[in-house]
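So, chain A:
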Amino acid sequence: MRRELRLSGFGGQGIMLAAVIVGRAAVMYDGMYAVQTQVYGPEARGGASMAAVVFDDEPILYPKVSDPDILVIMSQEGFEKYGANARADALMLLDRGLVHSRPSCRYYEIPATEDARGILGKVIVANIVMLGALVASTGVVSREAIERAVLDQVPKGTEDLNLRALRQGYTRGEEARE
Partner candidate 1 sequence: MSFADWLRADRLPHIWCSGCSNGTILNCTLAAVEAEGWDPDRTVFVSGIGCSSRAPGYISTDSLHTTHGRALAFATGVKLADPSLNVVVFTGDGDLAAIGGNHFIHACRRNIDLTVVCMNNLIYGMTGGQGSPTTPIGALSTTTPYGASEPAFDLVALAVAAGANHVARWTAYHVRELERAVQTGLETPGLSFIEVRAGCPTNYGRKNRLREVTDLAEYFRTKSMLKAKFDRLVAEGRPVPSDAIVVGEFVRRSNPAMGVVP
Partner candidate 2 sequence: MQGNTASAEGAIAAGCRFFGGYPITPSTEVAEAMARRMPKIGGVFVQMEDEIASIAAVIGASWTGKKAMTSTSGPGFSLMLENIGFALMTETPLVIVNVQRGGPSTGQPTMSAQGDMLQCRFGSHGDMAVIALAPDSVQEMYDLTVKAFNLAERFRCPAFLMADEIIGHMRERIELPDHVDVVDRRPLESGHLPYEAGEDGVPGFPVFGTGHRVHVTGLTHDERGYPVTTDPVLHEALVRRLVGKVENARREIADYRVTNPDAEVVFVCYGSPARAVQQVVADHPDLGLGILRLRLVWPFPEHALAEFPNARVFLVPEQNLGQVAREVERHVLVPVVSVPKLGGELHTPAELLRAIEEARSR
């Protein structure tokens, strides 16, 4: 079944990396098909960045996400640009501390940046917390797959931190679903 995911936040949060990791998890470790695309702006930091992933059990023809089933929103500007018009039956995971608006579709408030800063001590892993919450609440890919994909993509020496971030995300995702 085709599922479409869109992620948005501000440049520097690791939105692109999160998309690459979850796409990699699907293709390399869950035996699915996935296509990852993104909108490139000129700014490397700030602004609203957007990445998207299409998942399917079958080869994917149309590679772009136009009307996503799942949205991960990590900034207010990202919400306004890429989240506000989410379709009614979509599911949105939003970063509780950074997104002030709430959508009309179903949504989970995830304290990703708060946990990254407070519990994990590194705000930079907020994107990985969000990925954990995404996987726990939607099952787009398996936990085993996302863990292996995270380990493939993160810098050496940060594996433990990133796995802890991922597991913190699982907890938040499970809490949100209940």
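Definition applied: a residue touches a chain if its C-beta (ideal position, glycine included) is under 8 Å from a C-beta of that chain, and two chains touch if they have at least 3 such contacts; residues count from 1.
Per the selection procedure, all candidates are chains of the complex that A comes from, given by their letters.
Keep in mind the model is a prediction, meaning the values are calculated, not measured.
S.K.: If you had to name the candidate from 1 or 2 that touches chain A in this complex, which would it be?
M.R.: 2
S.K.: In the complex, go through chain A and note every residue touching candidate 2.
M.R.: Residues 20, 23-24, 27, 33-42, 60-64, 66 of chain A touch candidate 2 in their complex.
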